[in-house]
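Below is one structure; the comments refer to it alone.
Omission of a single protein chain aside, the complex is shown with its protein chains in their original locations.
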Amino acid sequence: MFNSTLIPLMVVFPLIAAVLVNFMHQKNMSVKIIAIVSSIVVILVPLMTLYGVHLFSGHIRTESFPGISKLLIPDVYMGIVYSYGALQKILLALLTVVTVFVVMLSITRKLISGVYVAMIFISLASVSAIILADDFFNFFVFTEVLTVAQAALVIAVKETKSHKAAFKYMIFGNISGGSILLGIALLLGVYGLLNMTDLSNAIKAGGALQPVALTAVALITVGWLYESGLFPFHIVKSNMYENAIPETAALLQLQSKFVLVAMSIALLRIFSGYPLLKSVMLGFAIFTVVIGSVMGLQQTDLRKLLSFVAVGQAGLVAMGIGLGTPFSISAGVFHAINDVLSMAILFFVAGFILESYKTTKLDQLGEGLKKAPLVGLIMFLATIAISGVPPFNSYQSELRLIQSAVQAGYPELGILVILLSVATFVAIIKAFYMIFLKPGTNIEADPKVRGTMHKTIIVILIVMCLFIGLFPNLIYDPIYNTIVALGV
Amino acid sequence: MEPFQVGAFLTAGILVITGLWAVIMMDNILKKVIGANLIGDGVNLVLIGIGYRPGGLVPEVTHQFHATAVPSSFSHFLAFNEFANQASYSLPFALVLTNIVIGASTLSVMLALSVVLYHKYHTLSVQKIFEGMEEED
Amino acid sequence: MFDYILLFVVALSAVLAVIQENLYKSIIILGFESFSLAAIFHFLLATDVAATQAILGAALIPGLFIVALYKTTQGRDE
Partner (left out) sequence: MLDKIYEIFHDRMIHKGKGVGIGSGFTSEFLMISFFLIAGILVLRTANSVLFALGSMVILAAILFTVPTVFRVEKENTDSINLTCFYVALSIAVLLIVFYAGSGVLI
């Protein structure tokens, strides 16, 4: 069997880089060099790796056990398996690109230490593992690592508010981690398997779910809600985004949306014959969409506004996935990819504003267009990109979401998607007006802040948005084919 | 299922529910952390209970395995089928080892955070730390 | 019989650790609970896990708690 050997490098290499950077804590020059070199490698590895599966320590698939086996299916994997396909390639390429942007922005700042960069690399490694893993326990371990790494990134801000946000995040992370592991344990007790492909086959072969397996579904769904920041946990997530450094918040929202995609696809694969799960996902997603956008409209601080909008958009992604047809699932995944780019631009703009004005409170800002015309222009473009105006990428995915909602028999949800994009537009254009156009301001911009790196990065990202908007099929077709092939 | 296994599962249920109650209802910040620890303990007990087989062999310390034994040569110590019928299931044990270590690390981060929050607010009450004083940055 | 008594001890000390007013006593009870849990792991044929749990759960975690408690209340009763 073909064993693709480069696949674990996507997880192992960022971990090695994290350890190295962590050792070089006080030495700024070596941290810079190591970070730049590892960034280049990190970007190159997903592009160079061939599609395939990696079987850890060479445990091949067993043929069948003799009569002693009590398993429902004869043919199982014996070790941890990572699989790498077109969908994983797209997600990982985007993840590494945005992570490298954030690393570049971090090492240009004076205050940021080696430990901070190390945490960024650890979170990169864990999200890669979550996207790649085909083994449920491996998946769980890396969600826990991701929780700690994200909390550490927020703690690094050294304000009391961010400490409180991180404490809340970790307490609820403990609840959700416990419930995911309990669900895995119950599934292991019932079916004796941990591999997702095998579990899916075994559950199909075993007929209707028993009460114990139903409990497992409910517990894993609680974990899913937490990892993706949906309804009861949306406050916790938006608190994290709001209290992190805005550049890091761009990374955090990207990570949680990708974990949402990976975990939803895993859940839909495992419990593919269980339609109630999709309805529950849809219900929580709709609730999150509405509450996220309503709360976003009410905010007067740019970071808080953007974090609620990010939560609402995550709900939109989950809505596409919860509709449950292959078309809607791929539209949801496509929307996750598009939305992550435009949200990242907006958070980077927020980072620039925080750096040059030392505040993000909307009623204190104003007349920014004279100071930074380029940033203003790109924020406007990103605003119309995120609210689904044609030349940009979110238009393509929101169109597909509406089409799939109508096809699945819920035209009302199409209306809801349109309303949400209108609300998002109103919320962010309000912020745009108050920062860049509103006459009269009482704070001065810091003339020393040039923000060359910020400007370069947001120009690159808006060009990427435009490119995906003009050629959507380059991204969309591989996703659709993967989803159809997975048979969720 | 064995009676002892059932007892272990019931105890695990009590642990998880007690921990959840402590996390959700208790006001003291250290009690919340204790509750988080109890949840982890309960889940570990469930996993260990799955692997139990009454009177079974312990795979890690069984005398059938010598230092020289390689997987292909199990047969001359004990037939593999016979071994598989007698040994306890050791996959969950490996999972629990991982989970104990993860739990300890998250716990230490939470404790450190609660110490930091105490130095800011001079109280351990969650009510006083998280509610009120919202306007102060 | 001893193993069933241990199960009861674990459940009882978990509840006691949560409802105990004095935090020092609560932490000591938590360590006791972890150690009994390690013994149960031994009876459930997981000896390696029992060793890890005995070290981490009964020594390291209560130690961390005690340090945190000392750092927060400086030995005063809260």
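Every chain is named by a letter (A, B and C) in the order it is written, and numbering of its residues begins at 1.
We adopt the following convention: a residue touches a chain if its C-beta (ideal position, glycine included) is under 8 Å from a C-beta of that chain, and two chains touch if they have at least 3 such contacts.
Quick caveat, the model's predicted, so the values are computed rather than measured.
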{"item": "Displayed chains contacted by the hidden chain, counting the whole assembly", "value": "A, B"}
{"item": "Contact partner of the left-out chain, one of A:21, A:166, A:222 or A:488", "value": "A:222"}
{"item": "Sole contact to the chain not displayed, among A:50, A:205, A:374 or A:415", "value": "A:415"}
{"item": "Contacting the left-out chain in the complete assembly, out of A:16, A:297, A:354 or A:453", "value": "A:297"}
{"item": "Among A:55, A:80 or A:175, the residue in touch with the chain that has been omitted", "value": "A:175"}
{"item": "Identified contact with the non-displayed chain, of A:137, A:233, A:327 or A:476", "value": "A:233"}
{"item": "Residues from chain B at the interface with the omitted partner, ascending", "value": "23-25, 126-127, 130-131, 134"}
{"item": "Residues of chain A (touch criterion as defined above) contacting the omitted chain", "value": "164, 168, 171-172, 175, 179, 208-209, 211, 214-215, 217-218, 221-222, 225, 231-236, 239, 276, 280, 284, 286, 290-291, 293-295, 297-298, 300, 362-363, 410, 412-413, 415-416, 419-420, 422-423, 426-427, 430, 433-434"}
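The definition used in the following text is that only the chains that are shown with their structure count from here on.
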{"item": "Higher-contact pair (C-beta pairs counted), A-B versus B-C", "value": "B-C"}
{"item": "Separation of mean Cα positions, chain C and chain A [Å, integer]", "value": "37"}
{"item": "Chain A and chain B: spacing of chain centres that average the CA atoms, whole Å", "value": "28"}
{"item": "CA centroid of chain B to CA centroid of chain C, Å", "value": "12"}
{"item": "Shared interface positions of chain B, touching two or more other chains", "value": "19, 114"}
{"item": "Residues of chain B touching chain A in the complex", "value": "16, 19-20, 23, 29, 32, 36, 39-40, 42-43, 46-47, 50, 81, 84-85, 91-92, 95, 98-99, 102, 105-106, 109-110, 113-114, 116-117, 120, 129-130, 137"}
{"item": "Sites on chain A touched by chain B in the complex", "value": "66, 68, 137, 141, 144-145, 147-148, 151-152, 155, 159-161, 163-164, 166-168, 170-171, 173-175, 177-178, 181-182, 185-186, 188-189, 194"}
{"item": "Contacting residues of chain C [partner chain B, same complex]", "value": "3-4, 7, 10-11, 14-15, 17-18, 23, 26-27, 30, 33-34, 37, 40-41, 43-49, 52-53, 56-57, 60-61, 64-65, 67-69, 71-73, 78"}
